[in-house]
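Omission of a single protein chain aside, the complex is shown with its protein chains in their original locations.
Our next item is chain A:
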Amino acid sequence: MENSLGRNLSAELLQKLAYQPYQTTDFGHPKIQRHAPMVTATTGNDKVVNSLKEVVQKTVRNGMTISFHHHFREGDFVFNKVMRIIIDAGYQDLTLAPSSLTNVMNDIVVEAIEKGVVTNITSSGMRGSLGDAISHGVLDNPVIFRSHGGRARAIEEGSLNIDVAFLGVPNADRLGNANGMNGKTAFGSLGYALIDAQYADKVVLITDNLQEYPNTPASIKQTQVDYVVPIEQVGDPDKIGSGATRFTKDPKELKIAKMVNQVIVNSPYFKEGFSFQTGSGGAALAVTRFLRESMLEKDIKASFALGGVTKPTVDLLEEGLIGRIMDVQDFDKGAAKSMHLNQNQQEIDASWYADPANKGAMVDQLDVAILSALEVDTDFNVNVMTGSDGVIRGAIGGHQDAATAKLTIICAPLVRGRIATIVPKVTTAVTPGASIDVIVTEIGIAINPKRTDLQQALAHVPGLVVYTIEQLQQKAEAIVGKAQPLQFKQRPVALVEYRDGTIIDEINEVQD
């Protein structure tokens, strides 16, 4: 079976899991019945449980779906602590449904799979030893990859039904009022975890910083929380986020960033009150610097910046160049710290951020999105999931969601070492070409042919060379040579959902 991008999908698997193949980026206006959690009523005086072991015994049963958030990133202690107890207790057949999986979680997930403790996984992404193990077929059932908006949709509509959410927080009171901003392990916005707190049947908060009741501001509220578990330490502050994100000095990335800025400034969207989202990659970050200069020069201010937030974006807010930051996640300490200092840095949950199935997400209001890519093909489809060897090593994150912006710019070097970035066909299609408008490489840009308006607007910008996407692909191939196609077994190890819940691609077991 093929979907509308011509990606081969296993019809049998789709039927078994009741999935439809991807068709279009247009979500339409369906009527959706939201799922509601099963609530156990309490006055709240008995929520504090003094051991993780005890709370796992109270909440987890075989076959359940359990979730975690990834806001502690590489500094996370909670995931490993809880999973250790679950594995040692001998639970079986659990579905693991975290917002994403970071490297520190890899080894214990592989162990849990090998012992039959975890038999299903859904996540935004994975990398390292876990991605490698999955790509080599360690898990019988296919992993389901979802974007941040897609995960919120799946939880709200009940296709992902979380039985127990284990949510680490840098502060909480005895009833479960908590935020992500205060405490030594503060990470800023609780964006992804807020959905779990709202929809999971059982919500367990785990903290190393029990506060006097009532603890405010409360992002997670006592009305949502079943148990509060004080532990020694929920994370390593030094590994949660880098101190301050630095601007790149890489001349290639700077050149790309400068061209991205030229595209933005010469597009029809660069006007008073525009909005933008930049990623955390080197080039994307450097765009912020060039954009700032252009905004000052033309006296243009942005109404909001969206997404994963870094200190450079906060600096623009404090300088008055951005009206609001709509903050689902903070990538560095500077951004995390500024959340409670800046009233105009608004915490938003994953649904508000990027969910197509609600009454209006932030991404629907977004003018400019600057995103990265492992591969882009001549149909403008983007891969952010599998590496040049076909092994899973990435995450969708908000890629599919933010790509629905009015102007979506992918910045990527033409080649990385001997690997071409612009290819005839991506290994894995994650974001459809229909939502991508401009590709920026260090040698020039390519504009999606359906955007004739942009073709016109960007035709005569000094220093901005416009190629066709086919020309960029050929130039890359001229440098690195023609790659032999990767060999895969006919066995799906993962399905990639588009943000609407259809299947945009499948990832097969690699052949070594």
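Following the convention adopted for this analysis, contacts are C-beta pairs under 8 Å (C-beta built on N, C-alpha and C of every residue); 3 or more make two chains touch, one makes a residue touch a chain; residues count from 1.
Just so we're on the same page, contacts and distances are computed from a predicted model.
Participant: There's a gap in the complex where one chain should be. From "ABC transporter ATP-binding protein", "Citrate lyase acyl carrier protein", "Zn-ribbon domain-containing OB-fold protein" or "Succinate dehydrogenase/fumarate reductase iron-sulfur subunit", what does UniProt name that chain?
Facilitator: Cross-referencing UniProt, the chain left out corresponds to "Citrate lyase acyl carrier protein".
Participant: Please identify which residue in A:Met1, A:Leu296, A:Val465 or A:Ile479 touches the non-displayed chain.
Facilitator: A:Ile479
Participant: Give the residue, chosen from A:Asp88, A:Glu293 or A:Asp389, that touches the chain omitted from the document.
Facilitator: In the full complex, the listed residue that touches the missing chain is A:Asp389.
Participant: Thinking of the whole complex, not just what is shown, which of A:Ile231, A:Ile419, A:Ile443 or A:Val466 touches the missing chain?
Facilitator: A:Ile419
Participant: Decide which residue listed in A:Ser51, A:Ser129, A:Thr223 or A:Gln487 touches the omitted chain of the complex.
Facilitator: Checking each option in A:Ser51, A:Ser129, A:Thr223 or A:Gln487, the one touching the absent chain turns out to be A:Gln487.
Participant: Residues of chain A in contact with the chain that isn't shown?
Facilitator: Touching the chain left out of view, chain A contributes residues 388-390, 416-419, 479-481, 483-484, 486-487.
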